[in-house]
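A protein chain is absent from this complex, but the other protein chains hold their places.
Here the chain labels run A, B and C in written order, and each chain numbers its own residues starting at 1.
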Amino acid sequence: MISTIREMPEEELLLSGCGSCAGCPASLALRIVGKALGKNAVMLLTPSCSVASMGMTPKTAYNWPSMNITFASAGASAAGVSVALDTIKEKKNDTWEKPTVFNWTGDGGTYDIGFQALSAAAERNDDFIHFCYNNEAYVNTGLQRSGATPRYCYTTTTPAGKKETKKNMALLMLEHNVPYIATASVAYPIDLYNKILKAKSIPGFKYIEIFAPCNVGWGFSADKTIEMGRMAVEAGACLLWEAHNGKIVFSKPTEKLLKMKDKKPSIEKYINSQGRFQKTMKDKKLEILMDIQEDIDREIRFMKERSKICYSVN
Amino acid sequence: MEIIMIEFRLHGLGGQGIVTFSHLLSEAALEMELYSQSLPSFGVERRGSSVSASVRINDKPILIHEQCSTPEFLVIMNDSLIQKAIDMGLHKRTKLIVNSNEKRYEQNAITINATQIAIENNLVHDNIPFVNIPMFGAVCKVIQFPREVVEIVLRKNWKGKIAELDVKAALSAYDAI
Amino acid sequence: MDSILQPISVPQKGAAGNTGEWRLYKPIIKKEKCVKCLKCWIYCPEAVINKETLEIDYQYCKGCGICANECPCEAISMEKE
């Protein structure tokens, strides 16, 4: 575990000059993943911005053995690689260290089309880390709604604002009784790094969701990516926690928020600095803000209660 | 032994072990250094409904894969199925081998009380007698396979106490024909 | 078997070309104001800031401006290309 930025290794596994947009939170998150996992890892990618921006054949910006797979199959494919590496390990000598297998997917490949295979892999407790970089929409295809899109959010398929609330995917994965689940944010790189280190050290199925504010999809300027991530955590729109063997522990920034009694920060500033809400709020701004606040408060209340229940994973 | 293809069609109720029976009969033929084929007819039926299977024995490789429509032998595990079995096709020379507690006269049927033999030999599980084992012994006798073959095949498929019960039941049916 | 059998790619810098060309504003680090907190280094999505020297690789810097926005001591300014 580290406590300062300086302790992170210098080596880059995401090589400069990839094809992502300026200020991309996915590239940023992947850089931290690279630092935490090191070279001995195998990467699987479902269709997402990270595929579109990894470079065209015969060049790639990712310095791992990596494999592009079909959209619905992250859980199954990672299981395939992981099990195959197990058989290779059995044939090789004991000093050969099995590489960490990890999925790099967006919210589509996790929340929606990828859910079935992912759920099955979690139930089988297959040995890999599933990363979901969550930018709360299908931005790769030009901003359509996903299961991670929050209520009232504009997307091209919800031009009047999404009517449904997002699902709590990390909690759904936790309920598969798996060894490790974490939520993180690109705005808190040390926290993210430590969570990846922990996941790497635990055998079995690990799920890490990384909150990734997308300046293109959300409508804010590229330099505000980190600021937006920080605001989301401070307002409670993104809760940071981890659960090792089923016990939910809130991470520092979120813990701080949960301990506040009266003067909790409102989501107003966070919502108002994003184009994706401005388009749909118009004259009903106050009511909508109250609804969004209620969605967040309900989630906080629920997670607080849920964190009191602890079971142990065998 | 000079053989041209012999065909069997087996009829029984689901759970009476028709598939196992067809396997045993084919294996007995293999033991006699003949070619054989066991072809169960599957549907979406569940336990208790009527099922059938075909068995072919030949001294040449068997190419055909359809169910036997006019077999030499119609083996019927339960006398309530006789009419249904006949309706599914036979020719004038078709012989019936029927499990029944009374003599049956359809098509010069050979009758054997396999249920009783199974019960006498403790071949009962969950109140269902395993009639397929004595029926196997009986059919082997009818087609003149030696006694030893019956025993060898059963011991190949089961071990220990069950094998003993099987052999005893099958051979007593063999001798009863 | 020849090389076009399997669709394999090799890792290299500039997989999407010289992405520095995308830039409209250029980050300039004023070393005298810098406290070496390394926030610019870790928050760079493109890995173009050197951890030790804090030199910026302008060949690939896309000019997003996160480094300037996150710098706690206003040591980085975004200047028009």
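In this section, contacts are C-beta pairs under 8 Å (C-beta built on N, C-alpha and C of every residue); 3 or more make two chains touch, one makes a residue touch a chain.
Following the convention adopted for this analysis, contacts and distances are computed from a predicted model.
K.L.:
Hey, which one's the missing chain according to UniProt: "1,2-phenylacetyl-CoA epoxidase subunit A", "Multicomponent K+:H+ antiporter subunit F", "Pyruvate ferredoxin oxidoreductase alpha subunit" or "ABC transporter permease"?
P.N.:
Matching the unshown chain against "1,2-phenylacetyl-CoA epoxidase subunit A", "Multicomponent K+:H+ antiporter subunit F", "Pyruvate ferredoxin oxidoreductase alpha subunit" or "ABC transporter permease" yields "Pyruvate ferredoxin oxidoreductase alpha subunit".
K.L.:
Considering the entire complex, write down the shown chains that touch the omitted one.
P.N.:
When the entire complex is considered, the left-out chain reaches A, B, C.
K.L.:
Which residue among A:A36, A:M54 or A:M169 touches the omitted chain?
P.N.:
A:M54
K.L.:
Which residue, B:R9, B:H23 or B:K168, contacts the hidden chain when the whole complex is considered?
P.N.:
The one listed residue touching the chain not shown is B:H23.
K.L.:
Give the residue, chosen from B:H65, B:R93 or B:K161, that touches the chain omitted from the document.
P.N.:
The single option touching the absent chain is B:H65.
K.L.:
Counting contacts across the full complex, list the positions on chain B that touch the omitted chain.
P.N.:
22-23, 26-27, 30, 35-44, 62-67, 69
K.L.:
Of the residues in chain A, which ones touch the absent chain?
P.N.:
On the chain A side, contact with the omitted chain comes from 39-44, 51-52, 54-60, 62-70, 72-73, 75-81, 83-88, 90, 99, 116-117, 119-120, 123-124, 126.
K.L.:
Across the whole complex, list the residues on chain C that are touched by the chain not included here.
P.N.:
For chain C, the residues touching the absent chain are 1-2, 4-11.
By definition in this document, only the chains that are shown with their structure count from here on.
K.L.:
Can you compute the centre-to-centre distance for chain A and chain B, using the mean CA position of each chain? Integer Å is fine.
P.N.:
Measuring from centre to centre gives 63 Å for this pair.
K.L.:
Would you kindly tell me how far, in whole Å, the mean C-alpha position of chain C lies from that of chain B?
P.N.:
Averaging C-alpha atoms per chain gives centres 80 Å apart.
K.L.:
Taking each chain's centre as its mean C-alpha position, how far apart are chain A and chain C in Å?
P.N.:
23
K.L.:
What positions in chain B touch 2 or more of the other chains?
P.N.:
Where chain B is concerned, no single residue meets two or more other chains.
K.L.:
Of all the residues in chain C, which ones touch at least 2 other chains?
P.N.:
None at all.
K.L.:
Can you list the chain C residues touching chain A in their complex?
P.N.:
Contacts found on chain C: 7-19, 22-23, 37-39, 41-48, 51-52, 57, 59-60, 62-66, 68-70, 78.
K.L.:
Using the touch definition from the top, list the residues of chain A that touch chain C in their complex.
P.N.:
Those residues of chain A that touch chain C are 5-6, 8, 10, 12, 14-25, 27-28, 31-32, 53-64, 189, 221-227.
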